[in-house]
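What you see is the complex with one protein chain gone and the rest in place.
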Amino acid sequence: MTEATQTWEAPTIQLRSQRQRLWRTFVRNRTALLGLFLMLIVVFTAIFADDWFIAVFEGREARPLLAPHDPLKQDTRNRLAAPSSEHPMGLDSYGRDTLSRVIYGARVSLAVGIASVLIGGVLGALLGLTAGFLGGRVENILMRVTDVLMAFPSLIMGLMVLAVLGGGLLNMILAIGIVLSPTFARVAHGTTLSVKQNQYVEAARSYGAGNLRIAIRHILPNITSELVVLASIWTATAIRVEANLSFIGLGISPPTPAWGSMIRDGTQHLFNAPWVSLFPGLAILITVLAFNLLGDGLRDILDPRMQQ
Amino acid sequence: MKRTVLAISVLLLLLVALSACAPAAPPAAPAEQPAQPAEEAAAPPEAPAQPVVLRYADKAADLGTMDPHFAAATQDRNLVDMVFNALVRYKPGDGSVFEPDLAVELPEPELVDGKQVWTFKLREGVMCHPSEQVPAYELTSEDVVFSLQKSANPDTSAYAGEYTGMTVEALDKYTVQITLENPISPVLFFPKVADYAGGFIICKKPYEAMGADAFKTHPVGTGPFMFDSYSPQEKVVLKANPDYFRGRPKLDAVEYRFMPELNSRELGLKSGELDVINGANEGQWVERMSGEEGILVDVYGVGEVATIHFNMTVPPLDDVRVRKAIAYALDRDEFLALFGPPVAANVYSQVPAQFLPGGLTEEEVKELGLDYAVDREKAKELLAEAGYPDGFSLEVVSSERESYLKPYQSMQAQLAEIGIDLKINVVDHPSMHQLIRQDVNPIVVYVAWRPNADVYLTRFYHSDSIVVTGAKPDTNFSHYTGIDDLIEAARIELDPEKQIQMWKEAQIKLLEDMVSYPLLYMQQVTARRDYVDYGHELKSVLALYPQITENTTINK
Partner (left out) sequence: MTRYIAARLVLAIPTFLAVLTLVFFVVRVIPGDPAVAALGDYASKEAVEALRERMGLNDPLYVQYFRFLADLARGDLGTSMITGKEISELVRQVLPYTLQLTVSAIIVGSLLGVPIGIYTARNANTGIDYVGRILSLSGLSVPAFYLGILIMLLFAVKLELFPAVGGGDIHDLGDNLRHLFLPALTLGLIMTASVTRLTRSAMLNVLQEDFVRTARAKGLKERVVVMRHALRAALVPIVSIIGIWAANLIADSVLTETVFARPGLGKMLVGAIMQRDYTALQSVMVIYTMFVVGVNLITDIVYSFVDPRITH
C-alpha cells in the first residue's frame, strides 16, 4: 500500500510517510499499545456506565448499563458485605455496590485526572518556558509568581478558590490545576535553561529566527518529554486530591461516586472491609498505568531526539 | 561529575544541618524529661520498679485547652477530668449518680427570703498540685469561690450562662455558700457544681501567677493526676499526684496521645505500644476487635443524640403534614444499621430517656402513637394532601464528619423513596456549625450531648434560642415557640416528679407537631488491653472516655 501511494506528488508523500512512520513507531511500542488499550477501557467504562445516550432521547432517567446495579441504592442491612457473585467487589459502608460505584466513578475521576493536569501542565509549561527562555526581569517575576503559587498546599488553594469562585466540580479542577502548575513551571524552567544553551538553539538564533519561533520549534519539543512524564506522575495525585477537596465542599456532592472519595470512605473500614478502598485504588492504578504508558509512547513519537 | 556530587552533598548537608540545628536550641521544659518514665525501652536492672504508665490514644489531632471552664472538645474534657475535682462528682463510670467530691457531703437546700441557699462543707487537707510558680498548698473556700466566680464570667468561661443569678461566698476556710435567686431542683443544681464544664474547681494562686493563657496548657488542680508535659500534636503526659486526697494513684503516669487515625490506633494497641484506644463508632469494628486476643472493647454511655430538626417557617416544611410525611418516610432502623448495635440505639424522644430523667421511653411514645413507625404509603398520602404529590427538593449542608454524613446520606436515600430530592453540600465541620446557625438548612441534623432535660429543651426548643432571630440566638433550628411555658415552669419546679412530668408533656407536644425527629444516640467505644482495669464499672461517663482514676491499674 505504501508503494502505491509513493507515486503521487512529493509533499504529501513526505507528510504521509512521516505520519506513517510515527504510527509505526507507536505500534511497535508494545507498552504504549497496552497503555492505549487500558485507556480505551477506562474511557469506555466512563461513557457506558449507564445508557444516558438513549435516555436523553427518550426523556427518562438513565439506567445502569455496564454497571450491574444502581450505584446509589443503599442496602444498609448488608453494608460492608464481602465480595460475592452478586456483588463482585462487595458493598460499601452504606450498602452500595462497589463495582457499580467504581464504574460510575470513572467519570468524575477521569475528568479530574485529565482536566486538572492539563490546566496545570499548560499553565506551568507556559510560565516556565517563558521565564527560562526570556530570562532577566521577566524570569524573576514569573518564577516568583510560581513561588507564591507553590506556597499554597492543595487544601488552602482549595479554600481560596472556594472563597472566590464557589464550590463545584469545575472549580475543584481549577484549584487542583493551579496547585499543580508551579511544579510544571519549575521543571519546564530548569530544563529550558539547560536546553537554551544547546548549539542548535544558537544555530537557530544565528539564522535570525525569532524568539517565538525558537521557543516553539526548538525548545518546546525538547522539554515536552519531561513535562509529559510529570503529567503522568501527577494524574494519580490529582484524582486523589479530589477526595481532600470534596470534604470542604469544593468537589462533587454525595452520593455521586468518585474514586478518591471512595478510598477515603473505605479507609474507615480498612481492616473490616478492605475491598471498599482496594478496588477504587486499583482503578486509579490502572488509569495511571494507562496514562503513563501512553505518555511514554507519545514522548517517543514527539521527542525529536528519540527518532534515529 | 565531582562538582555534581559536591553540589548534591552540599544540598543534603544543608538540609541535614537545618534539621540538626532546630532541636539543638534546647527547649525550656524538658529538663525533667529524662526522669520522666515515658519510654518502654530502657529498664536497667538496678531500677527497683518500672514506672507504671498508662498509654491512652484519643482520636483528636491536638490539644484544645486544659482550662476546665473552656474545655469543650472531648480530649480537653478527658484531660481536665483527671486533673481537677469539683464540689460534687458523678460517680466514676456512672453518670447518673452524684457523690460528694471536694465537699464532705451532698447538702440539702434551704429557703432564705425566697432565695435558695446551698452550703458546702469542704474536705480538709486537699492539696493543690505544685507548679513552677506556686508550691503545693491546701485548697480552701477561697479557691472554690474564685473558681466558681471565674465560671460565671463570660470572659473566663464558656459556660457563664449556667451561673447567672448565683452568688458564691466563703463563710470560713472550709465552708462555701451558694445562693440562687430562683430556687431549682437538685437535678438542675448539682450539674453546675459537679465535675463537668464550669463545675471544676481550679486552684487560684497558680492561675493568677501564670495567667489565663498559660493555664490552658499548664492546668493546676487537685485531681489524682497532675500536669507534666505537653508536646504539640503528640501527647500530654500527666503524672501521679502523690498527695491525692483519695490516696496516691496506682498508676505512676498517664500518657495521653493524639492520634486521629483509627487504623493507627488499632495497630498501636496490637503492637503493644498503647494500652487504651478510642475506637470506631461502628458495630462491626466492635465485633472484630472483641475477637482479638488480649483485647477488650467497652461500649458505654453517655450517648450523643442525633436529632433531625425541621425549620417550621420555610415552605413546604411549614405544613405539619409535610413534616409528618417525612417522619413516616424515615426508618430508624435504616439509620441504626449504618452504625450498628451495640454502638448506637434508637431514641424516641428529644431527651434521651436512657441517660437522663425527663425523657420518654420507647413504650411511652409507642403508646401515644407518636413513634411515627415507617409507613411510606402514608407518607405519600400526607404529601399529596399537602399539595406535593410529586414531592419537592431541598438543599442542605452537612459536615464532613461521619456522624453527620451518615444520617444525611441515609435520609437522602430514604426521602428519595417518596419523591423528596435532598441535595447535600458537604462542608467542613466549623463551616457547617456557622452555616446552620445562619439558618441555611431547612432540615438540620444535630448531634449533641447536653447534661439535663432543661438544657436540651431550652437550647433547642425555647423561642429565645431561635437561630438568628431569637432573644439569645442558639440552636432552636425549628423556630418552635410552643413549649416556652412548660420549659420555664419545669425549670423552677422543685418536686422532681412534677418536673419530669412537665418535661415529658413538652416533648409530647414536640412530637405531635413533628418539630424534630429523634433518631438515635451514639455510644462511646474504647478498646483496651486485658491487663488494664479502670477500677470501676463502666456504664456512662459525661467526659466521654472510660475515666482514669486513682483506682485504675495495669496488671501485667
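We call the chains A and B, going by the order they appear; numbering starts again at 1 in every chain.
Here, a contact is a pair of C-beta atoms (placed from the backbone, for glycine too) under 8 Å apart; a residue touches a chain by one contact, two chains touch by 3 or more.
Since the model is a prediction, treat every value here as computed from it, not as a measurement.
Under the touch definition stated at the start, the shown chains contacted by the missing one in the entire complex are A, B. Only one residue from B:135, B:154 or B:389 touches the chain missing from this view: B:154. From the set A:108, A:125 or A:159, the residue in touch with the chain omitted from the display is A:159, counting the whole complex.
Contact with the chain that does not appear here is found for just one residue of B:89, B:239 or B:257, B:257.
Chain B residues in contact with the hidden partner, per the touch definition given at the top, are 1, 3-4, 6-8, 11-12, 14-16, 18-19, 22-23, 25, 27, 30, 33-34, 38-39, 41, 57, 61-65, 70, 72-73, 154-155, 157-162, 197, 212-214, 216-217, 231-235, 257-261, 263-264, 267-268, 270-271, 273-274, 427-431, 433-435, 448, 450, 472-475. Contacts to the hidden chain, counted on chain A, fall at residues 31, 140, 143-144, 147-148, 150-153, 155-156, 159-160, 162-164, 183, 186-187, 189-191, 193-194, 197, 225-226, 229-230, 232-233, 236-237, 240, 263, 267, 270, 277, 281, 284-285, 288-289, 292, 296, 299, 303, 305-306.
Keep in mind that, in the parts below, only the chains that are shown with their structure count from here on.
Averaged Cα coordinates give chain A a centre that lies 44 Å from the centre of chain B.
The touching residues of chain A, counted against chain B in their complex, run 72-74, 76-77, 79-80, 93-95, 167, 246-249, 253-255, 267-273.
Every residue of chain B that touches chain A in the complex is listed here, in rising order: 262-263, 266, 280, 282, 284-285, 288, 334, 337-338, 397, 400, 402, 405-406, 408-410, 412-413, 423-428, 431.
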